[in-house]
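In what follows, a structure is listed as structure tokens, so that the remarks can point back to it.
One protein chain omitted, others in place.
Presenting chain A:
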Amino acid sequence: MPLNSTRRAAALSGALALALGVSACGSSDSDAGSDETGTEIDCAPYEAFGDLDGTTVTVYTSITAPEDEPHIASYKPFENCTGVTIKYEGSKEFEAQLPVRVQGGNAPDIAYLPQPGLLQTMVATGKVVAPPQEVEDNVDANMPDFKEYGTVDGTFYAAPLGANVKSFVWYSPQMFADGGYEIPTTWDELMSLTQQIASDNPDSKPWCAGIESGDATGWPATDWIEDVMLRTAGAETYDKWVNHEIPFNDASVAEALNEVGKILKNPDYVNGGYGDVKTIATTSFQDAGLPVLDGSCYMHRQASFYAANWPEGTNVAEDGDVWAFYLPAMTAEEHPVLGGGEFVAAFADRPEVKAFQTYLSSVEWADERARTCGSGGCVTANKNADASLLENPVDKLSAEQLTDPNATFRFDASDLMPGAVGAGTFWKGMTDWIIGQDDQTTLDYIEKSWPKS
């Protein structure tokens, strides 16, 4: 397997870097402008768990180098005041390996689960330990919107951690200025802008998209449907759809799919820089938005984390090379936001684990995360975090969306659905849909695959 060798190479280069004294975290530390020891925090909340000095908590996540360094740095204040050592392990095979480790009696103390669906699977094994009351209090105070996604069958299990916003359209401010285009504020404006761009620019296309992502191919298209579903059907119907209270081939879903098809399946509108509609299926999600830079594509709908995919040297800012606008709703007043995030699940109930869970759900951690952020992607689900600490412009934009009092936040539907659908037939169905399968067949196929029990 290539992954093994990559990991081995990574470990080796890590050891080399240490040996040569080239600290990998040096740059992120200086970016954050904090010293080695981190910020001092009030230790009282964690002293309640007893004397923890000398204990260790293992953390297993899907966040690997280089994004793991700022994460590790954000644990410093907790480590300093409690004497607990946090052992961090990131793996790209996280989703496949975690169930094996948990079933094999080799579970980590804490895992960051990127999908609530995975949390449900883990809870079903009976190995997940509910967090202490302190964590639940913190979540109630700091991230009420996300709480239900960390809850399984009425029991609260996992506190939210990081968060991202998916309802963004990436564009080039310069190209919009040159064409005299305005940022659309309603769905109709977005569609007429699309038409306008298509007729003004025969050599480029208004949209570019790509859903290829290895064995996860198809997921960017599911985000499209979810975002539009939130807009055409509303949050309540969206929730019913997620919970299978309406069938997957319901008329409301068909309407959303049809609306997405007006863009993604219209050869006049896609696929800027890559070719016809079918190229969406084979263009990797990492590459998909890049034609925005060379002018062959005007708009690319993708989450806040796409900021990391622009080539080095790209100025990602409101007045820079690329920037993002909010994917408009039906009316300018509505403000649905689609997003995702990770959740902290514990597999041990030792006091130091509980203390660390409490720290991760605190405002202190969210602020420290922003302070030690480095290259961006440090928005947390924490509403009471100090947003001014975020330095990255995309992070700021995302935090604005998440804390907007008018916003209706909804979690990525495919992450909430059972794995067989949300990480299986929904992805596959959308991929087949892109390469020519019609709307009804696609929806019927996904509906049929929904697990009976």
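We adopt the following convention: a residue touches a chain if its C-beta (ideal position, glycine included) is under 8 Å from a C-beta of that chain, and two chains touch if they have at least 3 such contacts; residues count from 1.
Basically, contacts and distances are computed from a predicted model.
Missing from the rendering is one chain, named in UniProt as "Sugar ABC transporter permease" (options: "TonB-dependent receptor", "Dissimilatory-type sulfite reductase subunit alpha", "Sugar ABC transporter permease" or "Multisubunit sodium/proton antiporter, MrpA subunit"). Considering the full assembly, A:Gly105 is the residue among A:Gly105, A:Gly154, A:Gly180 or A:Gly313 that touches the omitted chain. Of the candidate positions A:Thr121, A:Thr194, A:Asn249 or A:Thr442, contact with the hidden chain is made by A:Thr121.
Of the options A:Trp207, A:Tyr274 or A:Phe305, the residue whose C-beta touches the omitted chain is A:Tyr274. Residue-level contact of chain A with the missing chain is found at 1-2, 11-12, 15, 95-96, 99-100, 103-106, 121, 214-218, 274-275, 278-279, 281-282, 418-420, 423-425, 428, 431, 435, 449, 451, 453.
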